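Apart from one protein chain that is not included, each protein chain of the complex appears where it belongs.
Residue numbering begins at 1 within each chain, and the chains themselves are lettered A and B in the order written.
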């Protein structure tokens, strides 16, 4: 069975993929459909949804178009989710690989280090880091990456530890392959499936983290994001429910879609381990 | 005896971790924008350079870095977290004042999510491939994917604004002057929305984990042995499968403690719950870095204490581990 056929067997995963594609399309179309800055005040404030032509989702407290904010926000969410996950992988994969392959004192040290980061409450750490570094896309990406790499390191370490005594790896050592060849050619390719699955779930978590940071007012002040929209509308929830409702639905759908895709990938990449549904 | 040794060892480890966090905090404060002396001077209403220098001397800010670090660390050992720049109150007092509300909220949410999650997860595991089981898992996935702060806002909107069933803000009704049982009841009412909101996300996690773990345990050889004895399915489910499935859940609960702190910050912010999470939000808004880092340290300490607790529970639950590190 081909990879996609196995993936598509999971109906949820297929739905997730479709939602995700729609959101990506939204992000791409944002500058075309709403070329103006989403921060521009274009109408009178507190316009309810569907009450005026061209303002499908109404306007916010400052008279900005909610639909425009939503579409531009998609871009920010996906960007931050992807970049911060990549950075987290860049930290976690090498650390986990080295710790798991070499073991011993190296492993001890690296794992204490990882545990340290895992003990610190990660959202609180992210808040502190962004607050100190000042909110910007870079600081947000860095903060999210810094709090989300430990699970990667642990996963990769566990995989390496179980694979390094696998007989084919020992055979590779016996025929004289170097450690770097063994790590890169023999072990790493066999750990990719769980890493890919974890990464897709991490993008989802990163999007949640970013929205929570922006909600608390720690978003990049130059970009419109879903979390910021909800945070700014928090105090006017009684007057204008739609201001927090729609961005929330957007976050929910994106995160849900990524989780569904992640589960589908898990089923498709690890057919033996796939859970019964 | 084994436990005493174990606790001692874990406490030692905890002290090292906390010390590292303190050092980490110190360097973060150094990185924080703005000169603390200038800020303090500004607060006092005088901004001339001489006064700033005086302040700098008084607070030791003119000392070399390692002296400052030593002072900072030894201060924290004496539970001196410095002053809140904005409120002019010791950080430690502020936190102690707010801590009970947070413990009440997170404790309730933790128990609620664990119990409901395990129940829902076991139900889903027993109903694999049935619509009811799939429904539980779909709901769990949705709760897992929903931003906590948004659930909080929406529940305010529905249960408080539209339905008017429950109070939306605060710990108790201000000015009502309730005492005794009436006060407990009032607080309980105020607790329902925030605790449920906070619990939903974690309940989703425990539900998913319980189901996976139970399905794994059901595959184990000893379950076949139990069936070969002629035991009833319900007994096998409870005594053999669930008990073994609970072990990874205890581990997970320990790992989730840090997440709980994050959740509390968001929940308390929305529901104006007077705990340290709300305090953190306030510190953030006022860029009160000393207070911010004090809360950060405290939340880490709470997580560590909770981790030690789950570790002990795990050891009680699993006879195979005896005082090993």
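Worth pointing out:
The working rule: a residue touches a chain if its C-beta (ideal position, glycine included) is under 8 Å from a C-beta of that chain, and two chains touch if they have at least 3 such contacts.
As a working rule, contacts and distances are computed from a predicted model.
The chain absent from the displayed complex carries the UniProt protein name "ABC transporter ATP-binding protein", chosen from "ABC transporter ATP-binding protein", "Corrinoid protein", "Chemotaxis protein CheA" or "Cytochrome c class I".
Though it is not drawn, the left-out chain touches A, B in the full complex.
Among B:220, B:251, B:286 or B:310, only B:220 touches the chain left out of the display.
Shown as candidates are A:10, A:77, A:148 or A:186; the residue that touches the absent chain is A:186. The omitted chain makes contact with just one of the residues B:190, B:208 or B:240: B:240. For chain A, the residues in touch with the chain missing from this view are 166-178, 181, 186, 189-190.
The set of chain B residues touching the chain not shown comprises 5, 8-9, 12, 220-222, 224-232, 235, 239-240, 243-244, 317-320, 323-325.
The definition used in the following text is that only the chains that are shown with their structure count from here on.
Centre-to-centre separation of chain A and chain B, using mean CA positions: 22 Å. Chain B meets chain A in the complex at residues 17, 20-21, 28, 31-33, 128-129, 134, 141-142, 144-150, 153-154, 156-157, 161, 212, 215, 255, 257-263, 265-266, 269-270, 280-281, 284-285, 287, 289, 292-293, 295-296, 299-300, 303-304, 307. Of all residues in chain A, only 116, 118-125, 127-129, 131-134, 204, 208, 211-212, 215-218, 227, 230-231, 234, 237-238, 241, 244-245, 248, 251-252, 255-256, 259-260, 275-277 touch chain B in the complex they form.
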